[in-house]
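One protein chain omitted, others in place.
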Amino acid sequence: MLELRNVSKTVGAETHIDAVDLTLEHGSLNVLLGPTLSGKTTLMRIMAGLERPTSGSVWFDGADVTGIAPQRRNVAMVHQQFINYPSMSVYENIASPLRLAGLDRKTIDAKVRKAADLMKLTPMLDRLPLNLSGGQQQRTALARAIVKDAALVLLDEPLANLDYKLREELRAELPRIFAEAGSIFVYATTEPSEALLLGGNTATLSQGRVTQFGPTIEVFRRPNDLLTAQTFADPPLNTILLDKKGNRFLLDGGVGLPVPVEATSAPDGSYTIGFQPHHLSLAPAGPDAVGVTARVTITEITGSESFVHLAYGDAAWVMLTPGIHTFEVDETIEVFIDPRHLMVFDPAGRAVHSPPLAA
Amino acid sequence: MEKTWNNKAWFLVLPVLLLVGFSAVIPLMTVVNYSVQDTFGNNVFFWSGLTWFEQVLHSRRFHEALLRNLAFSFTILAIQIPLGIFIALNMPRKGIGVPICLVLMALPLLIPWNVVGTIWQVFGRVDIGLLGRTLAAMGINYNYATDPVAAWVTVIVMDVWHWTSLVVLLCYAGLVSIPDAYYQAAKIDGASRWSVFRYIQLPKMHRVLLIAVLLRFMDSFMIYTEPFVVTGGGPGSTTTFLSIDLVKMAIGQFDLGPAAAMSIIYFLIILLLSWVFYTVMTNYDSGR
Partner (left out) sequence: MAKIDLSHIKHSYLPYPSRDEDFALKEVDHSWEDGGAYALLGPSGCGKTTLLNIISGLLNPSHGSILFDGHDVTHLSTQERNIAQVFQFPVIYDTMTVYDNLAFPLRNRGVPEADVDRSVRTILEMIDLSDWAKRKARRLTADQKQKISLGRGLVRSDVNAILFDEPLTVIDPHMKWLLRSQLKQLHRQFGYTMVYVTHDQTEALTFADTVVVMYEGEIVQIGKPDELFERPSHTFVGYFIGSPGMNVMPIELDGANARIGSATVALPGGANVGAGKTIELGVRPEYVRIGREGLPVAIRKVEDIGRHKIVRAELEGVELAAIVGENEDIPADPRIRFEPKGINLYADSWRVELGA
């Protein structure tokens, strides 16, 4: 079990990590999700022992490891760039951490072959990394990280430099590989869709702060605050500031959006409403759906679906709707909001209501 | 950035500190010791304070040698830096030409100082040297042993021949690290050859240029062997640089006190000028 207790890191006047508490269990996959410069890499470097926190402590299996060098921590790290020893074969690359650990030849061979098999590298064991495709090079780096049975494996955007399709394939395989290895895995990414595909737990980061930590799908569906909801949304979350009066949020032209039952007791006032692009639709999705008139700014087609960018007052929304639609720019259309999926945030950004987990 | 923090690591530095102490600090202190004492021989020394320093600082001989040093260093910098950049820009980036050029460039750097001196000493001789005879045949009055101008030209050409390669290699390393996309973008932006140099190549080279200037300055300011071998500091004292003067004083005349004071002053000047160079260039860097 890895624990970060009130960990902060400041460099000069800049705060890179701001009072982070995090507990990661053995055999778990933990995604650090946040934009560039939100502190993902720094947090990983602190976990690895490459960097010392300015305050707070790092505990591993009940022992304080703050200040212990990474060499003595049993950690492995995989980076965005494909880092392998260029002059060694794939086999030797994977074997290198085991040789350093002084294992005997037979054990090394068995472990290397098992890791290579898991990473589908068996046919390439005798080749040099630079003669492999990007995906295979990164598999080699991953195999090297996994082979030494490190207690903690840190992956810093490991798929970012790969082609979209390769990324998709490797991403589908990773949870299985992680489950077999049984270490604590920490996986940094900027992409919400990647976090969702990996599953496990997710910690959303914003400006060095962990805004929420929990099972991935729960953080996605029931964010604690607006910042988390916005960090964990791709396409961007649709939001609008509305006045609540009794059990209605007031929209343009006196239309009322029903307030979710759990939030009706909240005091009247202005609230930020958030909803996902696929919860806007061209036809009412349920009996409570409310239609509003919005202006089309652009339409994008993804093959089977369309992204319709809309302007509603000052708000810019995206609707993700099945089928191919070619609206004219500046055309006004009626779109429907499904109140069952609304997120409601108070003026401080705290969630007053989130849609139920099993929608 | 902090790496690891383990106080035991300091023990690893200890041998180096001891070695530096033994090889640098102790001899330096010996020199300091000499510089503040006087002797009439028989190993009897007495305190003389800062007399030697005053004497050296006020001597015309020292001023002239210092000026010669400065003139020499700035001349060779003014030649070697632009020439080095120019050659580096025109070297091939790929193909068989690369290793050939690199080996050719590295050759002069592999030759010891005194050998370089000897080569040019012979090369430039009017009686048997290829260069000297050719120039004489062309009707040019060239004799580095008697003509101060010829002596200076010889020493400078020799240094340029010996050390421009270093600048070339450093600049080349800077140039090859520029991704192709920059050149392609410049083509598309319609940039002229000069703009490419001014806005892409020079900014990307400027870190290595800083190193090149510093190295070449320090090294040229301490020049000794080559002029000593070729001209012996002459004709007259026209190529007597500080280092040559220092050796003359210490070994030729056995004036240990003034020589010690002079070497300390010499050392401080180099330190000061290097610091000035470094600060100016790094400030320029961060200021832009």
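Going by the order they are written in, the chains are A and B; count residues from 1 in each one.
We adopt the following convention: contacts are C-beta pairs under 8 Å (C-beta built on N, C-alpha and C of every residue); 3 or more make two chains touch, one makes a residue touch a chain.
Since we're looking at a predicted model, the values are computed, not measured.
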Next on the checklist: Out of A:P35, A:G67, A:P123 or A:G269, which residue would touch the omitted chain in the full complex?
Outcome noted: A:P35
Next on the checklist: Considering the complete complex, identify which of A:D109, A:E191 or A:D288 is in touch with the unshown chain.
Outcome noted: A:E191
Checklist entry - Out of A:E3, A:D149, A:E168 or A:D288, which touches the unshown chain? => result A:E168
Checklist entry - Of the listed residues B:N141, B:Q184 or B:Q253, which contacts the missing chain in the full complex? => result B:Q184
Checklist outcome for this item: Of the candidates B:N33, B:S177 or B:S195, the residue in contact with the absent chain is B:S195
Checklist outcome for this item: Those residues of chain A that touch the unshown chain are 35-37, 133-134, 163-166, 168, 172, 190-193, 196-197, 199, 217, 220-221, 234-236, 276, 278, 297-298, 300-304, 307, 309, 318, 320, 324, 329, 359
Item to check | Missing-partner contacts on chain B, residue numbers | outcome: 179, 181-182, 184-185, 187-192, 195, 199-200, 203-204, 288
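To be clear about the criterion, only the chains that are shown with their structure count from here on.
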Checklist outcome for this item: Here the gap between chain A and chain B, centre to centre from mean Cα coordinates and rounded to Å, is 55
